[in-house]
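Okay, structure first, notes after.
All protein chains but one are shown in place.
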Amino acid sequence: MKWLAFVVFAAFLLFAAYEIHPFGELDDSRMDDYIIENAQNETAANNVVTSVVFDYRGYDTLGEATVLFTAIAGALVVLRRVKK
Amino acid sequence: MKDEGMSVIVTTIAALIFPAIMIFSFYVIMHGHLTPGGGFQGGAIGASAIVMLIVAYGAKNVKKKVSDENLSIFESIGGLVFVVVGLLGFLAASTFLYNFLVGEPLFGTIPPFGSNSGILNSGGILPILNIAVGMKVIGGLASVVLVMALAGGDEE
Partner (left out) sequence: MIYSIPFYTVVILILVGVYAVIFKRNLIKIAIGITIIESGVNLFLITLGYREGGVAPIYTNLPSGIKIPEGMVLPVPQALTLTSIVIGVAVLALMLSLSIMIYRHYGTLDSRKVRRLKE
């Protein structure tokens, strides 16, 4: 039963990798062209990837910092030693 | 894990190269708006330096110098700086996390368009956010590894 599910899953993935667009040719990239051209004027930074992470999508970075804080707090609570 | 740590050669070399790794981590964090890098990458390098000390000296000796309560306070200060800088954007202009330092004399030189060698004084609020996220990652990862190393030591 497990082998049947694994083979069906592998067949789905291989069919998807055969039908996807070729590696290196993009269809539509208008948002990224706008970001590359206007990142130095609006955010005053040379690194376009850092300005996307902290300025154009800064709210996602706040959510990720919250996930990191919650996971570390959970791991510290589980491994607490009670003093007798 | 043994409590005494490893031999004399390993502890001497670990104590010698620990400041160099911490300085390299601060360099990667501070130049996040000019070269590849930033808060998360520099924070991972700094956490690896503290884990190297835990492996070389033993977990109990490291807990006497850098306890896990101090590392938790270090992490919480980083998170608070991030949220306070975001709320300052509310007061200065219209939205949360608005880049209100572009054009000001503190961090706001606009670099010329095209290829140039970088100016450290530029970037808006990006260097402040890089330092906040770097403190958060260093404190968080080092405290998790320290608590896990201490938990395997005493089994009743």
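A and B label the chains in the order they appear, each numbered from 1.
In the analysis below, contacts are C-beta pairs under 8 Å (C-beta built on N, C-alpha and C of every residue); 3 or more make two chains touch, one makes a residue touch a chain.
Since the structure is predicted, the reported quantities are computational estimates derived from the model, not experimental observations.
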item	value
Contact footprint on chain B, counting only the chain that is left out	34-36, 40, 111, 114-118, 137, 141, 144, 148, 151-152, 155
Residues belonging to chain A that touch the chain removed from view	2, 5-6, 9-10, 13-14, 16-18, 20, 22-26, 29, 31-33, 35-37, 40, 46-49, 52-53, 57, 60-61, 64, 67-68, 70-72, 74-75, 78-79
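Everything that follows uses one rule, which is that only the chains that are shown with their structure count from here on.
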item	value
Whole-Å gap between the CA centroids of chain A and chain B	21
Complex contact set, residues of chain A against chain B	40-47, 49-51, 53-55, 58-59, 61-62, 65, 68-69, 72, 75-76, 79, 81
Residue ranges of chain B in contact with chain A within the complex	32-36, 38, 68, 72, 75, 79, 82-83, 86, 96-97, 99, 102, 108-111, 113, 116, 118, 122-126, 129-130, 133, 136-137, 140, 143-144, 147-148, 150-151, 154
